[in-house]
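With one protein chain held back, the other chains of the complex are shown just where they sit.
Let's look at chain A:
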């Protein structure tokens, strides 16, 4: 059987039941493809075993880039390219450069991080998405289990594990 094509879906009504169910299902040796929710469920990424996101690092690096660019730009323009005496101060009036440096740091950190988030989560205008169940943006949590990945366990057994863990419905979904 081909991977990433045929899924068995456990539908959950309650986020606390879902959190327990994820642990239970994973303990019984089943590999969960992904869990889809209408809202962020706290602790879900931990029970699924996801690593902490590295997006803060991206934000920091882009922020540093912003600081560097802003300072380089201002010192180059004000001190070297066209020095002018303004208010009797030094050409390289560092305290006066702080506001623009701060703003550009924030700007690049925010845009850089959001850009990385968009790329890593494949978010783009009219982006195509596989919808397992239309209710996952309404009121249901859906646990998707790839039948091919868990071929050794068998469909009936998977359905049973899902039911036992508290799923209110067990459905099947295939993608072309």
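Assume a contact is a pair of C-beta atoms (placed from the backbone, for glycine too) under 8 Å apart; a residue touches a chain by one contact, two chains touch by 3 or more; residues count from 1.
The criterion applied here is as follows: contacts and distances are computed from a predicted model.
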Per UniProt record, name of the chain withheld from view ["TonB-dependent receptor plug domain-containing protein", "Hydrogenase", "Probable chemoreceptor glutamine deamidase CheD" or "tRNA modification GTPase MnmE"]: "Hydrogenase"
Touching the absent chain when the full complex is considered, from A:8, A:21, A:136 or A:158: A:136
Option from A:59, A:147 or A:161 whose C-beta touches the chain left out: A:59
Residues of chain A (touch criterion as defined above) contacting the omitted chain: 14-16, 34-41, 44-45, 48, 50, 53, 55-56, 59, 73-74, 77-78, 81-82, 84, 86-87, 89, 93, 96-97, 99-100, 102-104, 106-107, 109-111, 113-114, 117-118, 120-131, 134, 136-139
